[in-house]
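Structure in structure tokens, see below.
Note that this complex is displayed minus one protein chain, with the remaining chains in position.
Just so it is clear, A, B and C label the chains in written order, and each chain counts residues from 1 on its own.
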Amino acid sequence: MTASGHREGSLRDRLHTVIFGTETPAGRMFDVVLLWAIVVSVLLVMLESVQEVREHYGVWLRYAEWGFTALFTVEYLLRLWVVDRPVRYARSFFGLIDLLSILPTYLAILLPGAQSFMVIRTLRLLRVFRVLKLVRYISEAGMLGRALAASRRKILVFLLAVISLVIVFGTLMYLIETPEAGFTSIPRSIYWAIVTLTTVGYGDIAPQTWLGQFMAAIIMILGYAIIAVPTGIVSAEMARAEDPGVECLVCHATGHSHDSRFCRKCGAELPALPED
Amino acid sequence: MTASGHREGSLRDRLHTVIFGTETPAGRMFDVVLLWAIVVSVLLVMLESVQEVREHYGVWLRYAEWGFTALFTVEYLLRLWVVDRPVRYARSFFGLIDLLSILPTYLAILLPGAQSFMVIRTLRLLRVFRVLKLVRYISEAGMLGRALAASRRKILVFLLAVISLVIVFGTLMYLIETPEAGFTSIPRSIYWAIVTLTTVGYGDIAPQTWLGQFMAAIIMILGYAIIAVPTGIVSAEMARAEDPGVECLVCHATGHSHDSRFCRKCGAELPALPED
Amino acid sequence: MTASGHREGSLRDRLHTVIFGTETPAGRMFDVVLLWAIVVSVLLVMLESVQEVREHYGVWLRYAEWGFTALFTVEYLLRLWVVDRPVRYARSFFGLIDLLSILPTYLAILLPGAQSFMVIRTLRLLRVFRVLKLVRYISEAGMLGRALAASRRKILVFLLAVISLVIVFGTLMYLIETPEAGFTSIPRSIYWAIVTLTTVGYGDIAPQTWLGQFMAAIIMILGYAIIAVPTGIVSAEMARAEDPGVECLVCHATGHSHDSRFCRKCGAELPALPED
Partner (left out) sequence: MTASGHREGSLRDRLHTVIFGTETPAGRMFDVVLLWAIVVSVLLVMLESVQEVREHYGVWLRYAEWGFTALFTVEYLLRLWVVDRPVRYARSFFGLIDLLSILPTYLAILLPGAQSFMVIRTLRLLRVFRVLKLVRYISEAGMLGRALAASRRKILVFLLAVISLVIVFGTLMYLIETPEAGFTSIPRSIYWAIVTLTTVGYGDIAPQTWLGQFMAAIIMILGYAIIAVPTGIVSAEMARAEDPGVECLVCHATGHSHDSRFCRKCGAELPALPED
């Protein structure tokens, strides 16, 4: 997505710098405008779903919608024009998001009143990330991502344990409790178990018998205690993901604790760091 | 549970490799098929508990159930045949689970319509872990296990404190609040205290008097704050329970990542470990 | 609380060893019996508050109650007899608990049907800690205690911030929302804010207007995010409270990081520890 390989000067190049770059004032301005356009258009999609608003300002919302769709269409076409590989861009994640965020409005003409997939336009929100990604936070997001990725296996084990717990407990509650209390089937009881274990606790389904309430109490305390597990996992990973450690000046391997004297890769002496 | 001590070649040996091993493609395939069979059969057991499904597809569910039971029975008998100590296997945790996951279907013929213990079949889910255990995640699960085991005493102290808290607060609320609000007995008030302290908050029982609401507020903030304790415990343990890493054979320094080649202390060559 | 300073052999001494000691089998047995007596008696107090139970087994409960009261009275008198300073024991925390756990039953004769302070007997539960304290977990509890004590100031600041938050938000919601929705007064609105910020969410009071729901959403995400603060505090403290560090062989000062070479107290050379 860089402008490398372009002869400077041509309109296409300058547009590329504006649309994909963030160094130039124009590029930054473009991002900010786009960001606001996205946010506002998403807000309008939401408001459109509110009946009162639709009744009173329906026509204005439609105008605005067409405005934004036109804007995003132009942007989409421009992107297609300026990128080096249009097809690759069109197939990329953000390329598809860009398309999905303008398509529904056009389809709504052919298949009128298709409110159901007009809401797909809220996917426009995801475009915010593209803009932000280009601006900043990339390192933070990356760091969070690495921490989660590094602990994905542990988290998977944890989720597996949680799922087994709710299935077993849900089945038990289905046996213990009555359909009157809302435990009409095992899936529904499992739904209740999840609502309880995650400490959400809607209260639409709640145990009535003393045994059921006793079981529920166990699930609650369990859920209250094991929340510590994912937290511990991520905390530990995050603490590690933080400190790159000492870098070897010879082979540039990192991850040496501060009391290491030799590189773990090439065996060369490590630089003596001040105790940070 | 290893194939050691078997002469290679015989059918029994080859089956052992397929059923318990994961090195051969056949063994891996066996695990995957079994995994899916377990998951699907458990899902069917759940669906069976939904009245609409039972009414419409009851007969198909019964057919599928018999199919899975037959499959699991064959698997069970095969396991009994191929293991070195059948009795020991049959008595082992997973051996019992295997039996429990096929028994109810057979019993349901003798004692027809015993829906109540047909649900025992959901225990089949636990067999998933055996399969997974054989495949991977063992180190992660083990690590989580160690972290929890190492902090079990602290967690026990914490649970004891929580239980005392809810009993004392529950008793107080039983005195403060009226039966109309749902505080009809001390156990029920304790149930409410647990619902509140764990931040589940069903709302089926909620204080009405200002004093009761004041007490409730204290319990909530308390529960909101002390959740930090188990989290802190597990985080600390987890940070420690982390893989000690490769040990240097010369100076016995530990904490080398598995891709380290030289000791970070004395610079000596490290033993080559298999990438976990 | 040790038997030191007693001539061995006399009945009083032997009793002291049994009641307060845990080394002898008799002492351990005494603790176990007492533990069960406490737990069972507390359970009975709770059951007594359940109307059905009181109606059907009321008389048995009364007999059992008298039995336990007699038992605890004898124990109390024995403790008074065997300790070196009876008055000091009677005035100690556990001494008062011991008294409070037998007094109500006797008072209930003079002032019959005083259910209201019969429940004080649930305080017997606290005696469990005395027994446990004598047995084990003391180090764990102490460690948790230290971690909390060390972070008490930070936690206080956090609680202060939380209280201010709920007061400000509660006041705002009192202005925004209608009494119909349950926001009848500022204290009640603050109660709602606490219920929401701590993610308990009873639902007995819930915002109806879009502005109120918007405010509520902010409070929820806030409460969801700032739970991280106490957790972070306690985690950090706990991680520190864990590792006593290297001890100086000269002045026995601890808390030296493993890469320390000199004692921070007396300046003496520290023993070279293996990197744990």
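Rule of thumb we're sticking to: contacts are C-beta pairs under 8 Å (C-beta built on N, C-alpha and C of every residue); 3 or more make two chains touch, one makes a residue touch a chain.
Here the structure is a predicted model, which is why all the values come from computation and not from measurement.
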Among the options A:83, A:155, A:215 or A:248, which residue touches the chain absent from this view? A:155
Using the document's contact rule, name the residues of chain B that touch the chain not shown here. 199-203, 231, 235
Residues of chain A (touch criterion as defined above) contacting the omitted chain: 42, 45-47, 49-51, 116, 119, 122-123, 125-126, 128-129, 132, 137, 140-141, 143-144, 147-148, 155, 158-159, 162, 187-188, 190-191, 194-195, 197-204, 223, 227, 230-231, 233-235, 237-239, 242, 274-276
Could I get the residues of chain C that touch the absent chain, sorted low to high? 153-154, 156-158, 160, 164, 167-168, 171, 174-175, 184-188, 190, 196, 199-203, 206, 210, 213-214, 216-217, 220-221, 223-225, 227-229, 231-233, 235-236, 239-240, 255-257, 260-267, 269-270
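FYI, only the chains that are shown with their structure count from here on.
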Interface check for copies chain A and chain C. Shared numbers divided by all numbers used: above half gives same, below half gives different; which is it? same
With chain centres taken as the means of their Cα atoms, state the distance from chain A to chain C in Å. 41
Any chance you could list the residues of chain C touching two or more other chains? 199-203, 231, 235, 275
